[in-house]
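A single protein chain has been omitted from the complex, and every remaining protein chain is retained in its original position.
Coming up: subunit A.
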Amino acid sequence: MTTQTTAPKTSGGVAGDGSTGLIGIPAHLGRALATGGGLLTVVSTFLAWTWTAEFPGDLTVYGYPGGLQVLVLIAGALTTLLGLASYGVRGLGWLVPAGADAALKFAALSAFATTWYTVIAISAQLGGLVNLEPGAYVAAAATLVAFLGALALPFERPEPDPFDPDDTGWEQFKHTSGNNWQTVKAAFASGTPRTLRPLPSYVEILIIVAVLAVALLVFTYGIGTEYDELFVGFLITAGLGFAALNKAGLIAQATQITSRHTNITVCGAFIAAACFPFTQTDDQYATLGVYILIFATVALGLNIVVGLAGLLDLGYVAFLGVGAYAASMVSGSPSSPFDLHLPFWAAVLVGAAASLVFGVLIGAPTLRLRGDYLAIVTLGFGEIFRITANNLDGTSGPDVTNGSNGISSIPDLNVLGFDLGVQHDIGGFTIGRFANYFFLMLIITAVVVLVFRRSGDSRIGRAWVAIREDETAALAMGINGFRVKLIAFAVGATLAGLAGTVQAHVTYTVTPEQYLFAGTTPPNSAFLLAAVVLGGMGTIAGPLIGASLLFLIPNKLQFLGDYQLFAFGLALVLLMRFRPEGLIANRRNKLEFHEEAEAPTTLSKTGA
């Protein structure tokens, strides 16, 4: 997998004469190679890649791609299409509003990386290259040719910085690598997409539906990957494929369309999410779905506190815990000190109210602090909650939370006669227990999204952003900083408590150890904050995507084992270095973090 690194080396020798490719193949030949290689890749996925079904996903069948081959097929098809579009084939121009070359490079890289990953995984797992069938060799060769061909495509070579003759060898080395890096970056850069003329609104809505359907498909595929190799392959293909579409300008155009119909997009996204259980045959992945949704909802609540109001809260999971404990105690659990079994709506209110009270109690003394001090104090309160819950067991203190055993055997919910604990058959689809809770959680998520959107774009939301931007100026503008911050804190706490009430029923048991500051399983405070930062502060989609990734990756890649947290930390460091605004950039933050970038002159949509 080290072939990529050769690219900058070969480029070092080429003189900067405007627009040549990274490697010295004539451009027209490179284009032909890339397109042909893509086509051959597609063909190769119909061949057998290995002789035994021991490698998961059955790659032994001729004429029927399986497992990783499907991913390669998609990447190869994308490469071919973009290659044809780069020739200016009629009818494909819509694919590449921002120019085809950079997109073609990413698509070829995607096919190349996935194929070579598969080939190497087969060889490593089955013990040697001898296990490869000719199909694998064809695929490997085809993707390599396509990738090399794509690298030969011309691009605007940046002017290298001149040398300072007094530099030491090390500085010259740094300088050269800097220049090479700039060259590589330029090779993969694309132009700005042409703006989309307004289409008839039904066409735009159809496009939104299609985009959401693709998103659902990708998500369902990712959550349903059955073995490590397939998930890694999925991440590679999806990540680089997304980059290719982004470079092609399609993502920008889709964003334009969705921002014209925000309400339809949001509703559509919820409908798409609600379709998820219907794509599943059993409850196995709906379990993951509901846990992801809980995690994502809490992360979104945290985003109000951190993303809008700029209050760094490192103990946020405690509010989830308070909500879960409060709801579980009044829901008829045998280990609860109260002999109460309230209906669900009442339990939800109790949980949310308890979190609200707890949020105000913690917020009132701590919110007089700013910045890092607030972070440390909230971290402390988060731990105080966990330890207190652990100690209220009847020996160290009064018996309220049943200590480390927690509140267990929380009965399943029964909403309006609909028992969420058992399986239902609706229209031929089997909706299991976790799928039921998935729907319930989706409603909670919708509430949180609604609160986030509406409060963000209002007087109070503007006050939050103003406080985040410059507290002194905000005070001088008549904003009661403490009050406004306390509202943000309390709203965030209540929303987390809301999610906690459902979580208690999903997991049957509430124990203090579910609400750590940092642990290997989300949700915990560190992962929540990471989901917000990874996804993008101040956005709605950001924490949802960040939480999905942060939940799925540790869950799917069990082989990482003890290195999970290490890998996670490394990934965060890299992200902060290369994309500090997160995966989904809030337009404000994007400008904040990339000062040098050309700022768009207007923000079409006001509000946070």
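For the reader, a short list of remarks on this structure follows.
Methods note: a contact is a pair of C-beta atoms (placed from the backbone, for glycine too) under 8 Å apart; a residue touches a chain by one contact, two chains touch by 3 or more; residues count from 1.
One rule holds in what follows: contacts and distances are computed from a predicted model.
The chain that is not shown carries the UniProt protein name "ABC transporter ATP-binding protein", picked from "Copper chaperone NosL", "Class III cytochrome C family protein", "Fe-S cluster assembly protein SufD" or "ABC transporter ATP-binding protein". Looking at A:R90, A:R197, A:R459 or A:R577, the residue that reaches the missing chain in the full complex is A:R459. Among A:L29, A:L361, A:M477 or A:A567, only A:M477 touches the chain left out of the display.
Contact with the chain not shown here comes from a single listed residue; of A:I487, A:V502, A:A530 or A:I584, that residue is A:I487. Where subunit A meets the omitted chain, the residues involved are 450-451, 454-455, 457-463, 465-466, 469-470, 472-481, 487, 491, 588-589, 591-592, 599, 601-604, 606.
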